[in-house]
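Below is one structure, written out as structure tokens; comments come after it.
== subunit A ==
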Amino acid sequence: MPEEVSRRDFLNRLGVTIGAAAASAGSLVVPTPAEAQQSFQAKGKVPTTPYKTGHMTFFTGPAAVLGEPSYKGHILAAEEINAQGGLLGKRKIETVKADEAAGTDANVKELRRMKLSEKIDCFTGVISSGNTPALGPVAEELKTLTLFTDGCTDFLFEKAVPNPHYVFRVTNIQSADGVMAAIAASMAWPKVTKIAHIHPDYSYGRNAFDHFNIAMKKLSGNIQVVSEAWPKLGTTEFTAHITKTISAKPDLLFTSVWGGDYIALYKQALRYDLFKKMKVATTLAFGVVPQAIGKDHPAGVVAGVHANYHFLYPAGNRWLPNAQFVKKYYDRWKEYPTFESEGAYTALHMLRVAVEKANQLVGGWPDDQAIIAMLEGLMYAAPAGYTYIRPDNHQGYKDALTGFLVNSPDYAFPVWDLKRVITVPIRSITAPPGYPKGEPTTTYKWIEETWPKSA
Partner candidate 1 sequence: MALLETTRVRKWFGDTHAVDDVDFVVNQGELLGLIGSNGAGKTTLVNLISGLLRPDAGRIVFDGADVTRQSVHERIREGIARSFQLVNLFDQMTVQDNVALTIFAREGKTRRMTALAERDRAVLDEAGEVLQRFGLESKARMLAGGLAQGERKLLDVAVAYALRPKLLFLDEPTSGVSTREKAPIMDIVTSIVRTGGITAVVIEHDMDVVFTYSDRIVAMHEGTILADGTPEEIRRNERVTTTLIGTTEAG
Partner candidate 2 sequence: MSQALLASGRLLAGWRLAVGIAIALFLVLVPRLLPPFQTLQLSYGLIFAIAALGFNLLLGYTGLLSFGHSAFFGVGAYTAALLVKYMGLSSMEAFVLAGALASAVTAALFGAVCVRYTRIFFSILMLALSQVIWSLAFKLFWVTGGTDGLRVPTPTLLGGSVALGAGEDKLVFLTHRYYYYVLALFLVCVGAMWVIVNSPFGKALQAIRDNETRAEFVGVQVRKYRWIALVVSGTFTGLAGTLWVPLNGLTTPDILYWPFSGKIVFFVVLGGFRTFLGPVLGAVVFNYLETYAIGFTVYWQMVLGVVLVLLVLTMPAGLVGTLAPLFARRRRIA
């Protein structure tokens, strides 16, 4: 029987921190410039053949708003590495790109084509949570080193690839989205009890709904779902959903609508004065390129970033990797990076570090097994903070984070309120290794069974 504790105590126990002070929980040591890629001396003879990566992401369709930044992040990292002569200073990175919008059937074929026909050395990218479970097993079959940079469904490593060898994922898992929004909402608005939901009608929305509810129940006690709306992914007309939500008179609207859909949702909600009538928490309001959200967006909303990354955080010069990354990214693409850019960028740099470490051990060009051994357990100072790859399940772990939207005169679009960024060590909100599997996700089961009810 879960005990009862006060909310404050429980949040403390989770390791929740607020504000820009903590660069990244448990990682207050700022990396020295040496660690942040300086010249590297390769051991042994390294071939000069290009290193081919395949980057799959959405280039067309509604999800291209996420895919484009992912590709830009990947290219930026590749250009940086190539400027140093390539991997180990010798092997230039070449990228084959592919459109994820072609559907799972075509994506599986494309991965096979990339590996078998184009002979890629490494596969990265993938945004949709419907695609990683399809591509993960195929990558294992093909013995292709794979670094997924999104496609964050818990299902990937719980069911589709339960014992990954070649497949890694560097970004946080989906269940963190709902849990983080619940933590933020319960901290900011402890009195909230009546919740309305608007979610895109597919696995991601379902996952956000479940995990928000279970976490909220534990954090806030008696919550009540007063309204649900499940618009189809790609919906841009929300008037009826908004009216339904308002008429249910909730204290809080929680939504995981993202991309162009979210832009349409908030713009229409404004016209109905929705933001004046309730608090709003999102998982992905800041999922798109920052300039896509207008200054008309009301402040104070929990503006989620898929629990991964916002370009303002870690802020200023406290965390050099981020300051450098944002500057380089802006110089290169004339826009600010998103969590997708950071994921793709970090994935490639983690690969670089793993290759370098493996080279130091074995000399020459390390084979995939050596690179994998180095990726397992690798801790890397990424722009988002330290990112650690758990050896047992190949899942990247970094602090989950979310924040509150504010309109700052420094930017032409809304950003995070740096005084109120919330970070939680990811291990505090995901099921520990070896926890018995459950439905809908192991983390859900874990929260339900082990979190105390706080009041």
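As a working rule, a contact is a pair of C-beta atoms (placed from the backbone, for glycine too) under 8 Å apart; a residue touches a chain by one contact, two chains touch by 3 or more; residues count from 1.
The candidate set was assembled so that all candidates are chains of the complex that A comes from, given by their letters.
Bear in mind that the values here come from a model prediction, so they are computed numbers and not experimental data.
Of the numbered candidates 1 or 2, 2 is the chain that subunit A touches in this complex.
Contact residues on subunit A toward candidate 2 in their complex (touch as defined above): 59-60, 96-99, 102-106, 108-110, 112-114, 116-118, 128-130, 133-134, 137-138, 141-143, 153, 155, 159-160, 201-204, 206.
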